[in-house]
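Input: one structure, supplied below.
One protein chain omitted, others in place.
And now, chain A:
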Amino acid sequence: MTEPLLAIRDLTIDYAGHVQAVRKANLEVRLGEAVGLVGESGSGKSTLASAITGLLPSSSRILSGDIAFKGQVITGADRRAQAALRGDEIAMVFQDPMTSFNPVLTIGEQLVDFQCRMPGSPMEKLNRAVAMLARVGIPDPALRARAYPHELSGGMRQRCAIAAALLVNPSLLIADEPTTALDVTMEAQIIHLFRELRRDYGGGILIVTHHLGVVAELCDRVYVMYQGEVVEGGDVDDIFHRPRHPYTRALLACDPARITERTSYLPVISDSERAGFLRGSSL
């Protein structure tokens, strides 16, 4: 088997020296596949995603384990090597399209700056940006490139964010909750866009989300995180149909689409169940 594009091995990250946000996490992404990382709020999935790009907040640090990109360990000593990957080999799409662009610069200006690792004159970069905006389904791309972020809708801005990430032609695209801040119509459009882009994008995609529907629609494989641990991982079909870990089972049971009988309340995960999950995982 070939070397995975991204391999996270036994990674442990703590905040301020006492909260372990990620514990002994293992995860792999291969070229050409889309991998989902699901989990509830606070399960450590975003921290794990930040660790890949080396953009962890200064209060946190990697205690043990490592991250390898194309077979090369990028955590630890050589932070500069990791920084060099950002915006070149690895690109990110962030959660909130409202705040992920600078409010006082035009979209075009930012898309040009974001290609700072790419060759070419500013004019060429702008042309590339406009073409990419058209590619992600933005009407009137030349006009939109001159617009400021607040002049665009949330869905439009998220398309711009995806365009920004694709512009640098990364080997690994990390999307951190790409649809969470959008309404359902926009969400469906963005999922559709991702599916379409996957056809001619050859790199690996890591989608961080708490939305199982997004994973089912987009991903080949999925990892489930719970309280800082990756409790289960495997093919989407396997996990969705034959979940092994009790947390995954409980999580899937909460999906409203799976409810067949009329009920007066939606299923939730109870505290006593929670207490059982981690004991189960340590077995």
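Brief remarks follow.
To be clear about the criterion, a residue touches a chain if its C-beta (ideal position, glycine included) is under 8 Å from a C-beta of that chain, and two chains touch if they have at least 3 such contacts; residues count from 1.
Note that contacts and distances are computed from a predicted model.
Chosen from "RNA polymerase, sigma-24 subunit, RpoE, ECF subfamily", "Multisubunit sodium/proton antiporter, MrpB subunit", "GMC family oxidoreductase" or "ABC transporter permease", the protein name that UniProt gives for the omitted chain reads "ABC transporter permease".
The chain omitted from view is touched by exactly one of A:Ala91, A:Val130 or A:Ala145, namely A:Ala91.
Checked against the full complex, the one of A:Thr53, A:Gln158 or A:Thr248 touching the unshown chain is A:Thr53. In the complete complex, the residue from A:Asp113, A:Asp220, A:Asp238 or A:Asp255 that touches the missing chain is A:Asp113. Looking at chain A, the residues touching the absent chain are 53, 55, 83-84, 86-88, 91-92, 94, 96, 99-105, 110, 113-117, 148, 150-151, 161, 164, 168.
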